[in-house]
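All protein chains of the complex are present and in place, except for one that has been dropped.
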Amino acid sequence: MKGAGPSVGSRSLLSRLATGDEFARLVTLIFAASVVLITVMVVWQLWTNSVLPRHKFGLRFLISDVWDPLADQFGALPFMYGTLVTSAVALLLAVPLGIGAAIFLAELAPPRISDTLQFFIDLLAAVPSVIYGLLGFLVVVPLMRTVIFPVLNKSLGFLPLFKGPSYGVGFLTAGIVLAMMVIPYIISVSREVLLSVPRDQREAALALGSTRWESTWKVVVPFARTGIMGSIFLALARALGETMAVTMVIGNTPKVVASLFSPGYSIAAVIANEFTEATGDLYVQSLFELGLVLFLMTFILNGLARLLIIVTTQRGSGVGNA
Amino acid sequence: MNARLRWRKFVSNFMLGLTGVCALVSVGVLFLILGYLLYNGGTSINWDFFTQLPKPVGETGGGMANAIVGSAKLLLAASLIGVPIGFFGGIYLSEFSGSFTASVVRYAADLLNGVPSIVIGIFAYTVVVLPFKHFSTLAGAFALGIMMIPITLRSTEEFLKSVPRNLREGSMALGASKWRTISSVVVPAAYRGILTAILLALARVAGETAPLLFTAFGNRYWSNGWTQPTASLPVMIFNYAVSPYEDWHRQAWAAGLVLLGLILIINIVARTILARGIAVPRS
Partner (left out) sequence: MQASPKAGLAVNIASTGVTKGESHAALPMRMTASHVNFFYGTKQILFDVSLGIADKRVTALIGPSGCGKSTLLRTLDRMHETVTTARLEGEILLDGQNIMAQDVTQLRRRVGMVFQRPNPFPKSIFENVAYGPRINGFEGPIAEIVEKSLRNAALWDEVKDHLHKSAYELSGGQQQRLCIARALAVEPEVLLLDEPASALDPISTAKIEELLVELKNLTTIAIVTHNMQQAARISDFTAFLLTGQLIEFSPTPHLFTTPTDPRTEAYITGRFG
């Protein structure tokens, strides 16, 4: 991490530091290196602070659905299940809405309207999680209890997904709130990607006698599909790591059940709720291990997302060359 | 026009209309949130809210003065941690580093950016809370500061890089050293973008709750200095919203309105600065 070469002695180093440039280089290097240091420390801490449950439970940690602090039994399954189910519900709601909105903004809306609406979408992305949680708990939860549950239960209650009583909180509520949170991500990235599709793709489709919708849906959107997938992965990564909004509406019950109306738990939520009250090393470290699992999930997704988005935006300029 | 074509055109108009509805619904969520906050919280914003401490559990009234001050302290200290690292680190990436080091640092920053905020929280807990055996404002600031780093770093690098070469070369040709060039020419040229990035980073961490749960924790009274636990707006909203008390719900709405108002204003200001034009046009 030194600015001087390996073969230079300390006296030369000092004299080189006397010139402002070398000093500046060293100082800024230290700051830059601290970023790497912090990142490494985060991962390292997660790893070393989860050593007890990793040794005691091994991979069974991931498939056990028992979370019993009193009996010193810890399993990640209910939380992984909750995290995945709420994220899946969120995507099911947000993806069609988000892609539809992105298509409107990229293909239909005149540039000024498109930019104005995008501005509002950017503001939506800036709304903090706890505000969504506030809205979720005080508005969506009662709505679920009084309107959504009765309607869905009556019409689709024969499906295991929609059975059972509802207390307002639960997987579906959390999914709905999460959907609101991830829509801006899908829209922003998809819109960018759609705008980068070369004009003559659309024109070629129109020139064959396509309607506007046909040219958009059968040519432009497929052209941008990898980038759109990337936006979905990004949204998923955001949904997985989401803490406050989910904690406030999921019901905080570690259960693996099919009904979407059932209360459940997510990885982020259980850490938020139980970390400060956890007693005993195994308990605390199990929460750390959950943090490690969550970190790995978002790490992989973010990596994939970035890859996909890069591939699409490059494709837009590289295709069709002689 | 035959029947098939008529159907295709109908489908086209219908689907395109549907996308418009999707856009409206998506944007509508923002106004829904604002609407609820204004309606439920607007009436509770009064002098008390800004000046009074929270009342004991069960009593109505009181305010969130300590939380407001607490959040301000947290953000100030977080900036002092996050901004220099991001800013000078960004300068290193843009002006001094080789491409390998640069990609390592960038990758680390992207990784850090993707770490869920709750994980940052437990990390800060082990580093700042555990050794000193108590929650503190500093710990909270540390957690928030870490979260500010990636945005500040990447944006500083990007905006510095966009300053045209001939500006730098002009300065160096006059005999200015590299650092002189950076500090008096390049950075000022890019200041708009960097300032925007700092503001946006601030807006982002201002609303973060999860990292504070195990670091700053909370406090129903004033927090003196930097080594005591402190109340903050986001954590108050969380605690009050899920409580069973109507009066606390009311205050949570008010706090939500204040917090979101603050964040939106910062965002709008930042984007306006950027839209006014980067000080130096991009080549």
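Going by the order they are written in, the chains are A and B; count residues from 1 in each one.
Simple rule for what comes next: contacts are C-beta pairs under 8 Å (C-beta built on N, C-alpha and C of every residue); 3 or more make two chains touch, one makes a residue touch a chain.
Worth saying up front: this structure is predicted, and the values here are computed from it rather than measured.
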Interface partners of the hidden chain - shown chains only, full complex considered: A, B
Among B:Leu5, B:Leu24 or B:Leu80, the residue in touch with the chain that has been omitted: B:Leu5
Residue touching the undisplayed chain, where the options are A:Ser87, A:Gln118, A:Ser188 or A:Ser210: A:Ser210
Contacts of subunit B with the absent chain, listed as residue ranges: 1, 4-5, 8-9
Touch list for subunit A against the chain that is not drawn: 110, 198-211, 214, 218-219, 222-223, 225, 319-322
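In the analysis below, only the chains that are shown with their structure count from here on.
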Length of the line joining the C-alpha centres of subunit A and subunit B, rounded to whole Å: 17
Touch list for subunit A against partner subunit B, complex: 19-21, 23-25, 27-29, 31-36, 38-42, 45-46, 49, 96-101, 103-105, 107-109, 117, 119-124, 126-135, 137-139, 180, 183-184, 187, 211-214, 216-217, 237, 240-244, 247-248, 268, 271-272, 275-276, 287-288, 291, 294-295, 298-299, 302, 306
Complex contact set, residues of subunit B against subunit A: 8-9, 11-13, 15-16, 18-23, 25-27, 29-30, 32-33, 36-37, 40, 84-89, 91-93, 95-97, 101, 104-105, 108-112, 114-123, 125-127, 146, 149-150, 153, 177-180, 182, 203-204, 206-210, 213-214, 217, 234, 237-238, 241-242, 249, 252-253, 256, 259-260, 263-264, 267-268, 271
